[in-house]
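The structure follows.
Only a single protein chain was left out; the remaining protein chains are all shown in position.
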Amino acid sequence: MDEFILIFRHEDGNKVASPEQLQIWMKQTMDWIGSIAAQNKFSGGNGLPFEDSKVVRPNNMVTNGPFGDIKETIGGYIMVKADSVDEAVEFAKGCPVLQGEGNSVEVRKIAKGDGIH
Amino acid sequence: MNDFLFIFRTDYGAMPTGTPEEAQAATKKWMDWVAGIAAQNKLVDRGNRLKTTGAVLRPNNIITNGPYTEIKESIGGYTMVRASSLEEATELAKGCPILQMGGNVEIREVNPL
Partner (left out) sequence: MHKDLYGNGPAALVCKPGHCLFSLMEQQELIPHLFRTEFRKITAVLCKLFGMEHIEIAEDIASDTFLSAVETWSFKGLPANPTAWLYAVAKNKAKNYCSHHAVFTQKVAGQVQAVTTVEEIQVDLSEENITDSQLQMLFAICHPAIAVEAQIGLSLRILCGFGIDEIAGAFLTNKETINKRLFRAKEKLRAERIPIEFPPPAAINKRLETVLTTLYLLFSEGYYSESQDTVLRKDLCIEAMRLTYLLIENGQTNLPQVNALMSLMCFHASRFEARMNKQGEAVLYHEQDEQLWNHDLITQGTYFFNQASTGASISKYHIEAGIAYWHTIKADTKEKWESILQLYNQLLQLEYSPIAALNRTYALSKANSKQEAIAEAEKLQLTDNHFYYTLLGELYKGIDNQKAKNNYQKALGLAKTRTDRHTIQKQIDQLV
(Lines give C-alpha, C1' and ligand atoms only; values in the text may rest on other atoms or scores of the structure.)
Protein backbone atom coordinates (compact mmCIF):
# COMPACT_ATOMS: atom_id res chain seq x y z
CA MET A 1 0.00 0.00 0.00
CA ASP A 2 1.32 3.44 -0.97
CA GLU A 3 1.02 6.75 0.78
CA PHE A 4 -0.45 9.83 -0.80
CA ILE A 5 -0.55 13.43 0.35
CA LEU A 6 -3.69 15.46 -0.22
CA ILE A 7 -2.77 19.13 -0.37
CA PHE A 8 -5.60 21.62 0.15
CA ARG A 9 -5.24 24.63 -2.11
CA HIS A 10 -7.35 27.68 -1.50
CA GLU A 11 -7.89 30.10 -4.33
CA ASP A 12 -7.96 33.04 -1.96
CA GLY A 13 -6.23 32.64 1.37
CA ASN A 14 -7.40 36.04 2.52
CA LYS A 15 -11.09 35.22 2.48
CA VAL A 16 -12.46 35.66 5.98
CA ALA A 17 -15.08 33.19 7.08
CA SER A 18 -17.63 33.86 9.82
CA PRO A 19 -17.19 31.96 13.09
CA GLU A 20 -20.36 29.99 12.26
CA GLN A 21 -19.02 29.03 8.85
CA LEU A 22 -15.71 28.10 10.40
CA GLN A 23 -17.42 25.87 12.90
CA ILE A 24 -19.39 24.07 10.22
CA TRP A 25 -16.26 23.72 8.14
CA MET A 26 -14.31 22.32 11.11
CA LYS A 27 -16.95 19.70 11.81
CA GLN A 28 -17.07 18.68 8.15
CA THR A 29 -13.29 18.41 8.05
CA MET A 30 -13.15 16.35 11.25
CA ASP A 31 -15.92 14.04 10.03
CA TRP A 32 -14.16 13.64 6.71
CA ILE A 33 -10.85 12.78 8.34
CA GLY A 34 -12.60 10.53 10.86
CA SER A 35 -14.12 8.64 7.96
CA ILE A 36 -10.72 8.00 6.40
CA ALA A 37 -9.25 7.06 9.79
CA ALA A 38 -12.15 4.66 10.41
CA GLN A 39 -11.03 2.81 7.28
CA ASN A 40 -7.50 2.66 8.72
CA LYS A 41 -6.24 4.75 5.81
CA PHE A 42 -5.24 7.93 7.64
CA SER A 43 -1.59 8.51 8.39
CA GLY A 44 -1.26 12.15 9.42
CA GLY A 45 -1.90 15.73 8.57
CA ASN A 46 -2.03 19.34 9.65
CA GLY A 47 -3.70 22.60 8.99
CA LEU A 48 -1.49 25.47 7.80
CA PRO A 49 -2.77 28.90 8.94
CA PHE A 50 -2.25 31.63 6.38
CA GLU A 51 -0.68 34.05 8.81
CA ASP A 52 2.89 33.62 10.03
CA SER A 53 4.39 32.29 6.87
CA LYS A 54 7.50 33.09 4.85
CA VAL A 55 9.27 31.97 1.75
CA VAL A 56 13.03 31.55 1.66
CA ARG A 57 14.48 31.97 -1.82
CA PRO A 58 18.04 31.52 -3.07
CA ASN A 59 20.59 34.01 -1.74
CA ASN A 60 18.85 34.28 1.63
CA MET A 61 15.99 36.26 0.22
CA VAL A 62 13.07 35.98 2.61
CA THR A 63 9.63 37.15 1.55
CA ASN A 64 6.09 36.96 2.84
CA GLY A 65 3.56 35.32 0.53
CA PRO A 66 2.40 34.81 -2.20
CA PHE A 67 3.94 31.45 -1.96
CA GLY A 68 4.17 30.30 -5.51
CA ASP A 69 3.77 31.56 -9.01
CA ILE A 70 0.21 30.36 -8.67
CA LYS A 71 -2.45 32.19 -6.76
CA GLU A 72 -3.58 29.20 -4.69
CA THR A 73 -2.45 29.11 -1.08
CA ILE A 74 -1.96 25.85 0.74
CA GLY A 75 -4.30 25.58 3.74
CA GLY A 76 -3.33 22.16 5.00
CA TYR A 77 -2.74 18.58 4.05
CA ILE A 78 -3.39 15.05 5.13
CA MET A 79 -1.65 11.83 4.28
CA VAL A 80 -3.59 8.72 3.41
CA LYS A 81 -2.82 5.10 2.64
CA ALA A 82 -4.19 3.94 -0.68
CA ASP A 83 -3.56 1.25 -3.27
CA SER A 84 -3.65 3.68 -6.16
CA VAL A 85 -3.88 7.35 -6.97
CA ASP A 86 -7.50 6.69 -7.92
CA GLU A 87 -8.32 5.44 -4.43
CA ALA A 88 -6.56 8.48 -2.96
CA VAL A 89 -8.62 10.73 -5.27
CA GLU A 90 -11.77 9.02 -3.95
CA PHE A 91 -10.78 10.07 -0.44
CA ALA A 92 -10.07 13.60 -1.65
CA LYS A 93 -13.59 13.90 -3.07
CA GLY A 94 -15.00 14.22 0.44
CA CYS A 95 -12.74 17.15 1.34
CA PRO A 96 -14.80 20.17 2.44
CA VAL A 97 -12.22 22.52 0.86
CA LEU A 98 -13.76 21.58 -2.48
CA GLN A 99 -16.95 23.40 -1.54
CA GLY A 100 -15.12 26.62 -2.32
CA GLU A 101 -15.26 27.47 -6.00
CA GLY A 102 -11.72 27.70 -7.38
CA ASN A 103 -10.22 25.60 -4.59
CA SER A 104 -8.59 22.26 -5.28
CA VAL A 105 -6.96 19.26 -3.66
CA GLU A 106 -3.65 18.18 -5.08
CA VAL A 107 -3.08 14.44 -4.72
CA ARG A 108 0.54 13.36 -4.80
CA LYS A 109 2.22 10.05 -4.27
CA ILE A 110 4.81 10.07 -1.52
CA ALA A 111 8.28 8.80 -2.43
CA LYS A 112 9.60 6.41 0.18
CA GLY A 113 12.91 4.76 0.84
CA ASP A 114 14.81 6.67 -1.80
CA GLY A 115 17.56 7.50 0.65
CA ILE A 116 16.84 11.18 0.74
CA HIS A 117 13.64 11.27 2.69
CA MET B 1 7.85 25.71 20.70
CA ASN B 2 5.70 25.30 17.62
CA ASP B 3 5.84 23.02 14.65
CA PHE B 4 6.59 24.52 11.26
CA LEU B 5 6.25 22.86 7.91
CA PHE B 6 8.82 23.41 5.19
CA ILE B 7 7.41 23.04 1.72
CA PHE B 8 10.05 22.62 -0.95
CA ARG B 9 9.19 24.04 -4.31
CA THR B 10 11.21 23.77 -7.43
CA ASP B 11 10.95 23.55 -11.19
CA TYR B 12 11.02 19.85 -11.97
CA GLY B 13 11.54 20.61 -15.66
CA ALA B 14 14.78 22.44 -14.97
CA MET B 15 16.17 19.76 -12.66
CA PRO B 16 19.42 18.39 -14.08
CA THR B 17 19.47 14.66 -14.60
CA GLY B 18 22.86 14.19 -13.02
CA THR B 19 25.29 11.28 -12.91
CA PRO B 20 24.98 8.79 -10.05
CA GLU B 21 27.88 10.59 -8.36
CA GLU B 22 26.11 13.92 -8.61
CA ALA B 23 22.89 12.39 -7.32
CA GLN B 24 24.82 10.95 -4.40
CA ALA B 25 26.39 14.30 -3.64
CA ALA B 26 22.95 15.90 -3.72
CA THR B 27 21.62 13.26 -1.37
CA LYS B 28 24.45 13.89 1.03
CA LYS B 29 23.71 17.62 1.07
CA TRP B 30 20.09 16.89 2.06
CA MET B 31 21.12 14.40 4.70
CA ASP B 32 23.60 16.82 6.20
CA TRP B 33 21.12 19.64 6.28
CA VAL B 34 18.34 17.53 7.84
CA ALA B 35 20.78 15.96 10.31
CA GLY B 36 21.90 19.45 11.31
CA ILE B 37 18.33 20.28 12.30
CA ALA B 38 17.92 16.95 14.06
CA ALA B 39 21.14 17.56 15.97
CA GLN B 40 19.51 20.66 17.44
CA ASN B 41 16.56 18.47 18.44
CA LYS B 42 14.34 20.51 16.18
CA LEU B 43 13.37 17.90 13.63
CA VAL B 44 9.80 16.71 14.13
CA ASP B 45 9.40 14.64 10.99
CA ARG B 46 11.91 14.45 8.22
CA GLY B 47 8.98 14.30 5.87
CA ASN B 48 8.93 12.91 2.39
CA ARG B 49 9.70 13.64 -1.20
CA LEU B 50 6.74 13.70 -3.52
CA LYS B 51 6.75 11.86 -6.79
CA THR B 52 5.82 13.80 -9.87
CA THR B 53 2.82 11.57 -10.48
CA GLY B 54 -0.43 12.86 -9.10
CA ALA B 55 -3.81 14.38 -9.76
CA VAL B 56 -5.72 17.52 -8.97
CA LEU B 57 -9.30 17.36 -7.84
CA ARG B 58 -11.48 20.42 -8.29
CA PRO B 59 -15.06 21.12 -7.18
CA ASN B 60 -17.71 19.04 -8.89
CA ASN B 61 -15.37 16.07 -9.12
CA ILE B 62 -13.28 17.47 -11.93
CA ILE B 63 -10.01 15.56 -11.97
CA THR B 64 -6.96 16.73 -13.89
CA ASN B 65 -3.36 15.60 -13.97
CA GLY B 66 -1.77 18.91 -13.36
CA PRO B 67 -0.83 21.63 -13.45
CA TYR B 68 0.92 21.41 -10.13
CA THR B 69 3.71 19.18 -11.29
CA GLU B 70 4.30 21.12 -14.44
CA ILE B 71 4.50 24.63 -13.07
CA LYS B 72 7.82 26.21 -12.21
CA GLU B 73 7.21 26.01 -8.50
CA SER B 74 5.75 22.62 -7.89
CA ILE B 75 6.03 20.92 -4.54
CA GLY B 76 8.87 18.44 -4.34
CA GLY B 77 8.69 17.50 -0.70
CA TYR B 78 8.26 18.66 2.87
CA THR B 79 9.86 18.46 6.30
CA MET B 80 8.53 19.33 9.73
CA VAL B 81 10.63 21.21 12.26
CA ARG B 82 10.12 22.60 15.75
CA ALA B 83 11.03 26.21 16.49
CA SER B 84 10.16 28.91 18.99
CA SER B 85 9.31 31.45 16.31
CA LEU B 86 8.78 31.89 12.61
CA GLU B 87 12.13 33.68 12.49
CA GLU B 88 13.94 30.72 14.02
CA ALA B 89 12.24 28.34 11.59
CA THR B 90 13.22 30.63 8.73
CA GLU B 91 16.84 30.49 9.88
CA LEU B 92 16.71 26.70 9.81
CA ALA B 93 15.35 26.79 6.26
CA LYS B 94 18.23 28.88 5.00
CA GLY B 95 20.50 25.86 4.78
CA CYS B 96 18.18 23.89 2.52
CA PRO B 97 20.00 22.58 -0.57
CA ILE B 98 16.97 23.23 -2.77
CA LEU B 99 17.92 26.92 -2.61
CA GLN B 100 21.11 26.10 -4.52
CA MET B 101 18.99 24.60 -7.27
CA GLY B 102 16.85 27.65 -7.77
CA GLY B 103 14.01 26.31 -5.68
CA ASN B 104 12.46 27.84 -2.59
CA VAL B 105 11.18 26.86 0.83
CA GLU B 106 7.79 27.93 2.08
CA ILE B 107 7.63 28.04 5.87
CA ARG B 108 4.26 27.56 7.50
CA GLU B 109 3.27 27.30 11.09
CA VAL B 110 1.30 24.16 11.73
CA ASN B 111 -2.17 24.00 13.20
CA PRO B 112 -2.76 20.40 14.25
CA LEU B 113 -6.05 19.15 12.82
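All chains are identified by letter, namely A and B, in their written order; residue positions are counted from 1 within each chain.
Going forward, a contact is a pair of C-beta atoms (placed from the backbone, for glycine too) under 8 Å apart; a residue touches a chain by one contact, two chains touch by 3 or more.
From a predicted model like this one, the values you see are computed outputs, not experimental measurements.
Participant: Can you pull out the displayed chains that the omitted chain is in contact with?
Facilitator: A
Participant: Would you indicate which residue among A:33, A:74 or A:110 is in contact with the undisplayed chain?
Facilitator: A:33
Participant: For chain A, enumerate the residues touching the unshown chain of the complex.
Facilitator: So the residues of chain A touching the missing chain come out as 27, 30-31, 33-35, 37-40, 42.
Rule of thumb we're sticking to: only the chains that are shown with their structure count from here on.
Participant: Mind pulling up the chain A residues that touch chain B in the complex?
Facilitator: 3, 5, 7, 29-30, 33, 45-49, 51-60, 62, 67-70, 74, 76, 78, 85, 88-89, 92-93, 95, 98-112, 114-117
Participant: Touching residues of chain B toward chain A in the complex: what are they?
Facilitator: 3, 5, 7, 9, 27, 30-31, 46-51, 53-59, 61, 63, 68-69, 71-73, 75, 77-79, 86, 90, 93-94, 96, 99-100, 102-113
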